[in-house]
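The structure appears below as structure tokens.
Of the protein chains in this complex, one is absent; all others appear in place.
On to subunit A.
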Amino acid sequence: MNFTMLPFARPAVLSAALALLLTGCELFEFSPNDVRAPAAERDLTAKNLQRLLAQPKPTGGDTLRFVFTGDSQRFYDEVGPLVESVNRQRGISVLFVAGDISDFGLRREMQWINDRLRHLNVPYLTVIGNHDQVANGRQAYQQIFGPLNYTFTYDRTRFIFIDTNSREYGFNGRVPDIGWLRQQLADTVGVRRQIVVCHVPPTNEDFDPALIKPFTEALAQAPCLLFHLNGHATSFSIGEPYADGVTYINSFAFEKRQFVILTAWGTDQFKLEKVAF
């Protein structure tokens, strides 16, 4: 042993050991179904909302511009290019993921997505998908992201994120929570437009058949609904399936290597752009 090396070697060895210990702690997994995550990777919805509400809006006037994506489930190769592409867009306030963040409902999958999406220049928000509810996924989602139903107002736009994954609850008649949705849609103080974001659309067989009518009626009667955003189908679509004035937009899944930019202005105007990455 060369003793003159020791003063230099020691800090290197110590920091290597420390790094090993830290990664060791993350590898030290109790179960793929456990919900144990470091504080920095918990309550991401609340943290990202706080970031969104604190940042100055990058577009002027009543214009609001955001990225709409969905179904990131097990498409990790695509997340990096998506983040790079979104970071090159101008005037974006926020990015939405319309559910199915994970494929198997595992906590680590949600952390993998966050590890990559946190490199966005803008905050991102999610709604829970059906894949995020299998196994212990609902608990993991609540731990990593937060509430299953939540709402906030940004630029006088009321966003309502709602769990519509009825099949995961065995069509128990309580998901989606119609009463909660009606209540949120009725609260229009300081609101010029409303946007509903969910995973399973009412046109899909995984949506509780008994709740299709009350759900679509609530949307059709909403005072200033701009559109309904959902994922679940991996291909993009836009339409008015119930011919009741409500526009339903399905996101591109990450695997499609495309995303949508929505630009809203006025009370009922919007523009949709598709971006390939």
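Simple rule for what comes next: a contact is a pair of C-beta atoms (placed from the backbone, for glycine too) under 8 Å apart; a residue touches a chain by one contact, two chains touch by 3 or more; residues count from 1.
Heads up, the rule we're going with is that contacts and distances are computed from a predicted model.
Asks: Hey, which one's the missing chain according to UniProt: "Outer membrane protein beta-barrel domain-containing protein", "Iron ABC transporter permease", "Quinol:cytochrome C oxidoreductase" or "ABC-2 type transport system ATP-binding protein"?
Replies: The chain we cannot see is recorded in UniProt as "Outer membrane protein beta-barrel domain-containing protein".
Asks: Looking at A:143, A:194 or A:251, which makes contact with the chain not pictured?
Replies: Looking across A:143, A:194 or A:251, the contact with the absent chain belongs to A:143.
Asks: So which bits of subunit A touch the chain we can't see?
Replies: Subunit A touches the chain not shown through residues 23-25, 27-36, 74-80, 103-106, 108-109, 112, 116, 133-140, 142-143, 167-168, 170.
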